[in-house]
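Here the complex is missing a single protein chain, while all its other protein chains stay put.
Just so it is clear, A and B label the chains in written order, and each chain counts residues from 1 on its own.
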Amino acid sequence: MLQIACPHCGPRDENEFSCGGEAHIARPKQPDAISDAEWADYLFMRTNPKGALAERWCHTVGCRRWFNVERDTVTHTILRVYAMGAPRGGGGGA
Amino acid sequence: MAETIPSQSALAPLGLEARPWPEDAPVRMEEHAHSGKLVLRGDHRDSDFMNAVRGVLGMTPPLVPLGSMMVKGRVVLWLGPDEWLIACPAGAETALYAELRTALNGVHAALVDLTDAQTIIRISGPRARDLIAKGCTLDLHPHTFGAGHVARGTLAHAQITLLQTAGDGEAGSPAFDLYVGRSFAQHLWRWLEDAAREYPGGTDPA
Partner (left out) sequence: MKRQRQRLDVGARIDRGQRLAFRFNGKSYEGFSGDTLASALVANGVRLVGRSFKFHRPRGIYSAGMEEPNALVQLGTGAASEPNLRATQVELFDGLEAASVNCWPSVNFDIWSLNDRVSSMLPAGFYYKTFMWPTGLWMRYERAIRAMAGMGRTAREADPDRYDQTNAHCDVLIAGGGPAGLMAALAAGRAGARVILADEQNEFGGRLLSEPEDGETIGGRLAVDWVADARAELAGMAEVRLLPRTTVFGYYDHNFIGLIERVTDHLGGAAPEHLPRQRMWRVRARQVVLATGAIERPLIFAENDRPGIMLAGAARAYLNRYGVQPGEKVLVFTNNDDAYRTALDLNAAGIVVPAVVDLRADPQGSLPARAREAGIEILAGHGVVGTKGRLRVTEARVAPVSDGAVAGPARTISCDAIAMSGGWNPAVHLFSQGQGKLRFEEARGVFLPGNTIQANRSAGACNGAFPLAVCLAEGTEVGALAAADAGFGAPVLALPETKEAEEAPMEVVWQVPSDRPPGKARAFVDFQNDVTTKDVKLAAREGYRSVEHFKRYTTTGMGTDQGKTSNINGVAILASALGEAIPAVGTTTFRPPYTPVSFGAFAGRELHEFYAPIRRTPIHAWHESHGAVFEDVGQWKRPRYYPRAGEGMHAAVRREAIAARSGIGILDASTLGKIDIQGADAAELLNRVYTNAWSKLEVGRCRYGLMLGEDGMVMDDGVTARLAEDHFLMSTTTGNAARVLAWLEEWTQTEWPDMKVHMASATEQWATVSISGPKARNLLAELTGDFDLSPDAFPFMSFREGIVAGVSARVFRISFTGELSFEVNVAARHGLAVWTACMTAGEKYGITPFGTEAMHLLRAEKGFIIVGQDTDGTVTPADLGMDWIVSKKKPDFLGKRSLSRADTLRSGRKRLVGLFTEDPKTVLDEGAQIVAEPRDRPPMKMIGHVTSSYFSPTLDRSIALALIEDGPDRMGQTLHASMPGRTVPVRVTEPVFFDPDGERMRG
């Protein structure tokens, strides 16, 4: 059971949250203007790294806010928690 | 309004009045039904929103996470950075709703009357914390949580909003208002009653 520091509510158990998968996958602005392959890339393709992964999480049973988490997929160490919309590398942290 | 039909609380089907808790029980529980509950959402950086809310409530809604504020018999609970629960005396919600609606006219905000969507289970007594801990992972230790603190979480797999209404010092033991969805209330009450069997003096839900 991971412990995730909600940016608003503080550290809480993982089962208070839901994971929204990999972060920083923007929805194409004009879906009709892109190819099937590009759309499929947006829909289905994820990096699935061994190591640091940026994910979106939502504090479902708490403040219901979404935010980003950078997590090591091997050790489950949480490297960074940052706001929705903030860039992955920015604001310090791994 | 021709509201002639009696109101039924969420826990009424359990017939709790037939099973009072002993005065000296290490934990006591009671249903606090029908108090008004409005959920307010809006952007606290929007001065129009804040002014409108302040004008009606006579206070700034709590901006510090997990806080609450009590003014004029109303408690405003922080639920999220743009979300508050306003609890008011039973029956006062309709007028308060109308007043807020009017004040918020033209302002980006949302207001929903959820008076019947939840009920409150009031838990008090020296073992209140221990009882809640059996089904809830929130840390309620006095170092981290005290009177006026609010947290949403789960208890016995039901979503709850927990407000501590009294600290250890004041009433001799802590007290909590546990807001729970109406449909979960009977499950939660029975679960708590079962969990409280460990504390002699508690009722035995035979």
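The rule is simple: a residue touches a chain if its C-beta (ideal position, glycine included) is under 8 Å from a C-beta of that chain, and two chains touch if they have at least 3 such contacts.
Predicted model only: the values in this text are computed from it and were never measured.
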Here the chain that is not shown touches A, B
For chain A, enumerate the residues touching the unshown chain of the complex. 1-3, 13, 18, 20, 26-28, 30-32, 34, 36, 39-40, 43, 56, 58, 60, 64-66, 75-78, 84-85
Logged for chain B, residues touching the omitted partner chain are 1-10, 13, 34, 39, 41-42, 82, 108-118, 130, 133-137, 139, 141, 143-144, 156-158, 181-184, 186-188, 190-191, 194-195, 197-200
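Everything that follows uses one rule, which is that only the chains that are shown with their structure count from here on.
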CA centre of chain A versus CA centre of chain B: separation in Å? 32
Residue numbers on chain B that touch chain A, as the complex places them: 65-66, 79-81, 83, 137-138, 151-154, 159
Please output the residues of chain A touching chain B within their complex, sorted ascending. 8-10, 12-13, 15-16, 61-65
